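Heads up, the thing below is written out as structure tokens.
A protein chain is absent from this complex, but the other protein chains hold their places.
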Amino acid sequence: MKLEGERRFDAPRETVWNILQDPAQMAAIMPGVESFDVEDDRHWKANVKIPLGLGSLKMSINFEKLEEEQPEFSKLNAKGTGVGALMNLVTQFRLSEADGGTAMAWEADVKIAGPVGSMGQRVLQPIVNQQVQLVLSALDAQVAKAEGGGASTKGAEEGRSPLEEESYSADQ
Amino acid sequence: MSETTVTPDRPITVEETETAPGFIGVNVPRKEDRRLVQGEGVFVDDVKRHGMAYVHFVRSPYAHAAITRIDVSKAVALEGVYGTLLGEEVAAETDPFFQIAPPPAGELKDYALAVGKVRHVGEPVVAVAAATRELARDAADLVEVDYEPLEAVVDTEHAADPGVAQLHDEAPSNTIWQGNFDYGDYDAALAEADKVVRIKRLHFHRFSSTPLETSGAVVEYNRGTGQWTIHSNNQFPGFAIIMMGPALKVGMDKLRFVSQDIGGGFGNKICTHVQLVALCLLARKLKRAVNWTEWRTDQHTANSHGNERVFLDVEVPVRSDGTMLGFKARMIDDCGAFTRYEPLGCIIWAQVTPGVYRWRNVRVDFSQVCTNKSPCGPNRGYSRMQHLWFTERVIDIVAEQLGLDPVEIRKRNYIRADEMPYETPNGCVYDSGDYARCLDDALKLIDYGSIETRRRDAESRGKLLGVGIGSTLDSGTNNFGQSTIVNPELQFSGNNEVATVKLDIFGEIVVTLGTTPQGQSHETTAAQVVADLLQVEPDDVTVRAGHDSYWNSHAGFSGTYASQFAVTGLGAVKGATEMLREEILKIGAAVLGAESTEEVELGGGFVKRKDNPEAALPFMACGAIVNANNAVLPLELRDITLNCRYVYVPPHQLPDTERKYGNLTLTYANQIHACVVEVDPETGVYDIVDYGAVDDCGIRINPQIVEGQVQGATAQSIGAATHETFVYDEDGNLLTPNFYDYHVPHALDMPPMKTSSVESASPFTPLGAKGMGEGGGAGLSAVAAALQNALQGAGRPIVTSSSNPYHRVWELLQNPDESRSLVSVDER
Amino acid sequence: MLLAEVEYARPTSVDDAVRLLGAHDGARPLAGGQTLTNVMKARAAAPDVLVDLNKLEELRAISRSSDGLELGAMVTLAELVRSSEVAEARPILAEVAAKIADVQVRNRGTIGGNICSNDPTNHLPPVVSALGATMTVRGADGERTVPVDEFFLGVYMTAVAPGELLTSITVPAGSGADGFASIPIGRDGTCIVNAAASIADGQARIALGCVAATPVLLTTAPEEAAVREAVRGANLDPPSDVHASAEYRRHLAEIVAVRAVQEAAS
Partner (left out) sequence: MTEPIRSQLIAVEVNGERHERDVEARRLLVHFLRDDLDLTGTHVGCDTGNCGACTVLVDGVAIKSCMMLAVQADGSSIQTVEGLAPDGELHPLQQAFTSFHALQCGYCTPGMLMSAKHLLDHNPEPTEAEIRRAIQGNICRCTGYVNIVEAIAAAAKGGGA
């Protein structure tokens, strides 16, 4: 499943970049993180408990930074294994300065296998979309915090939900 | 024990059937039912043994990947876990399964568990055994397997293209088998044609009959005798033993197959020998009985699917009057990740090369490829269903292109009743049948005359009505000699089945069969035949339930598959019963002081003197004398055992492997179906509003049972035509792994089904009967044809797939020209 | 098919249930179990504690009040079908409930469970959305009500927070101008898309199912052209699966919306 989107932050590119490069802050962005270990500057490991309404899905995820062009481009691979599921995520983003703020163009290719797949695409796609939205909203918050908590993202100011803010396509 | 094996010589002649009018042809209530309606049947998961372990397979989440690490330590540490089995142990203790394919594809290695590499999602990688079902599953979750994913091969048409990832390192490509079939004179036919209709691509999709009882087994190992007892629902023990003996490096008598009740098979339970070997190893390793029950999701992801097939560059030479001279096509069959029964599918279709049509000139380039999908295996109508759907699509597309009436063009091309027995261009002999009459009957069932009125009525409701016709040839009693056409080195030919019939010490008539019924009512129909021959009631006949290869009723091809019980099974029953009758008459004549058996007859459980019915010897006395009081018998009668075994062997001969020519099967039951659909043009949603099925399987031993088979097989093909499909994504994940997304018809989905029958006796079989049960495939053709007919008023799209769920119909409505661009006509 | 180890509690009062849900991280309410059990069989989700609501008679009440119909969260789908109160107040609930799955599932499955699981193919989330229901949720700090428009947050996700419990659904008294339409797989099978509509004061309130993670609410004039326009303009994000592409679902959404409104108007 491929997802992509555009997002805008009312913060300088370095701020956003620093957050996205700081394992500790990444841990704060990801849903249901129970433990997060930095193995080296390119490899992290996390144990997460993704909350689904019917019960949580436990996964251990290995992150590997594949490419990096400070301060604008980064590509990451995340391999997750859980009892019911197997996840492979390749995601990348490009930051550019846009009238005082920062624009982020992001892409993600998510593959999910294992018994969880038997729940059907009609369920998995929205769940994946939803987790992505949680991450992006959390990123908004982190950026806002880094900016001193005062300024929040444009999206939030206009009181729009991330779902409306995002434009993305999900295809098989 | 007295034994006879009889092989009728060619030329085949009509056999005398001595069975007097009696129970044959009567709807005798089923012997099986009493236990089954009370929940007292014994299905494989009902079998329990002391200290039995429950087995759960750790299965691959990847379609194609190298296994880099397996760690079972956490699993075995769990309390209640008895042990595990890994691929490396399997590779060390067994030989790879015997391959039917010739080299080089025949070099591929297939083991009971994945060794080094996984080739489809759901492939068993590790087996875990524990004290309860739940614990086994828990332990399986603790097994750690690391994979290095490889490119997944999922596209049938391009699986063998250069540069595509290779499934089996031992085989040089993903092509399992390729052969050219050239019959008649195709080039002459092409030259003679007034028109040539071309079809770029047709697709027959993956599905399976998904028997409601999944596969399973309880396996015990006797350390003293080194013998395994395999309680399973495998439906072809003869084949399983041939596969398992060499793999386990043991003689066949070390593998005892036992089954009582089997919850549906439809061919899907033929290839379970793979898991059974893993269970044999575990039972021996753990020194305890092991139970394996496949779950539904496992069955969908890793049990045998029906073969997927594409038909490319189809060419049909036609005379302007609609007479079709034959066809040419390139066919690619997709057998999935392993060749468990394949590449037999590459020849089985040839049993019905021209379908029900008088097509004399055929040229087919047939190949089979492997892909990273569940392995295929026989599925009700195995390999013929795909081909017959193709022939029916061809005739309806030709009719559409040339503006000919679908009924007329069929009648013009059908093989005629007066041409029976009919030899096809490849040497198969259709024994009997009257297709035109069956078609007329089918059209009557759906009141064909009123179609145009109904079409207008539907239009007034905003619906598009369409009518379609389909056919099947249910070819039964395989000649396994056809396997030599795919691999001349093979030592398989002919066919056989066994029955023993005995008269016991208390006068009890006991029948044992070599078959493994899964609902086909063998106990009942066998009793009908025996009752007629011995002049008793079916209730007087005990037919042992199920199968046990340790009964002496087992031959190399024993099992229940390929529509043959009415011929091979009942042929054996008839033979054995006739032997027993002869022995009973001899005893009777001797005891009653008759000069010869001519002077005595059977009746009501007695042997009687014809001249004096008062002088009668009860069967009980016969049984007692031979079994417990035989000193009273004259010496010349001491060889009588009243325990008669008969092996029925059909009159098959070896085919010509060079020309791929010969009679590949004995009987040809046929079915003609007619179907009426109503399509909602706004959504593509459609209903089957009328349905008629006409069956001709020769003499029907028990009409009610035959009709039940027709109804069931039809329901399966309607399900397959509408919603049942195994769909994979580009990574090889199965998207329909359970009954949520794999929608099988329920009671509300079924259309009103009307059936009738024609009885064209087979001249080649002991009872004039033909094997049947696989004839439902006609529904796939009828639905496709009805949809194409309904959409005539909506851009005239061409139906090119056997799978037509709503979204595909909507796509046809959205873009009719896309499908039309696949067909063309050359005027000559 | 086999569940992971799980703890089980069968509270005898709603307060006790709420306490249990609050006291255990990973505790989940077990209503009819017709969805949850299956997700647990796949081990796709593994609650640590199941809080069985089946003995809570107080959640099984169906009552009519001035502000409409109050349905206990544990009212089974079969009870919805049979209830005379429902038949009088908002028959659409019974008509739709009768189409859900099969007899056995309706005998166990509950209105609360169907709503809270919010599988995109479920029937009732769009229905209660279109009817403008109000959800009563109880937690450690007492009771709160949530308008349906704010209730659905995602697949399997609702405004019912961990430690809370949906206790009842209040459906306002309606004019009876309610409708439902769906494209199921086979006859009354799983929905590919569905829509519920309710017309009041010349406005149609439409909820579309299975075209996004949550029911998509639209309010428009009930004329066909207006309805089609509204659906085309709506922010849909339909899933693609083996039964329908996103494109096909978009197309069907428009049709079921029109059909639901037409049924409501008739």
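So that you can tell them apart, the chains are marked A, B and C in the order they are listed, and the count of residues begins at 1 in each.
The definition used in the following text is that a contact is a pair of C-beta atoms (placed from the backbone, for glycine too) under 8 Å apart; a residue touches a chain by one contact, two chains touch by 3 or more.
This one's a predicted model, so the numbers in the text were calculated from it and none came from an experiment.
**Student:** For the chain that's been dropped from view, list the shown partners it touches.
**Tutor:** The omitted chain makes contact with B, C across the full complex.
**Student:** Of the residues B:A77, B:A165, B:A191 or B:L212, I need the one that contacts the missing chain.
**Tutor:** Of all options in B:A77, B:A165, B:A191 or B:L212, contact with the hidden chain holds for B:L212.
**Student:** Taking the full complex into account, find the residue in C:L50, C:I111 or C:L165 that is in contact with the omitted chain.
**Tutor:** In the complete complex, the chain left out is touched by residue C:L50.
**Student:** Using the definition of touch stated at the top, determine which of C:A101, C:A221 or C:L236 touches the missing chain.
**Tutor:** Result: among the candidates, C:A101 touches the missing chain.
**Student:** Which one touches the absent chain: B:R133, B:H158 or B:R330?
**Tutor:** Touches the omitted chain: B:R133.
**Student:** Residue-wise, where is chain C in contact with the chain that is not depicted?
**Tutor:** Listed in rising order, the touching residues are 1-12, 16, 19-20, 24, 27, 30, 33-34, 37-38, 41-42, 49-50, 52, 54, 101-105, 107-108, 188.
**Student:** List the residues of chain B that touch the chain left out of this view.
**Tutor:** Against the missing chain, chain B presents residues 27, 29-30, 32-34, 36-43, 45-46, 48, 132-134, 209-214, 261-266, 293, 295-297, 518-521, 704-705, 707-709, 711-712, 714-716, 738-740, 744-748, 750, 753.
Simple rule for what comes next: only the chains that are shown with their structure count from here on.
**Student:** List the centre-to-centre spacing of chain B and chain C in whole Å, with centres computed as mean CA coordinates.
**Tutor:** 44
**Student:** With chain centres taken as the means of their Cα atoms, state the distance from chain A to chain C in Å.
**Tutor:** 30
**Student:** Please output the residue numbers of chain A that touch at least 2 other chains, ranges allowed.
**Tutor:** 83, 115, 118, 120-121, 172
**Student:** Can you list the residues of chain B that touch 2 or more other chains?
**Tutor:** 141, 297, 735, 740-741
**Student:** Show me the residue ranges of chain A that touch chain B in the complex, using the header's touch definition.
**Tutor:** Per the stated touch rule, the residues are 83, 86, 88, 111, 113-115, 117-118, 120-121, 172.
**Student:** Which of the residues in chain A come into contact with chain C in the complex?
**Tutor:** Interface residues on the chain A side: 51-58, 83-85, 115-116, 118-123, 125-127, 129-130, 163-164, 170-172.
**Student:** Within their complex, state which residues of chain C touch chain A.
**Tutor:** 4, 26, 28, 35-36, 39-40, 42-48, 116-121, 154-158, 162, 210, 212-213, 235, 237, 239-243, 246
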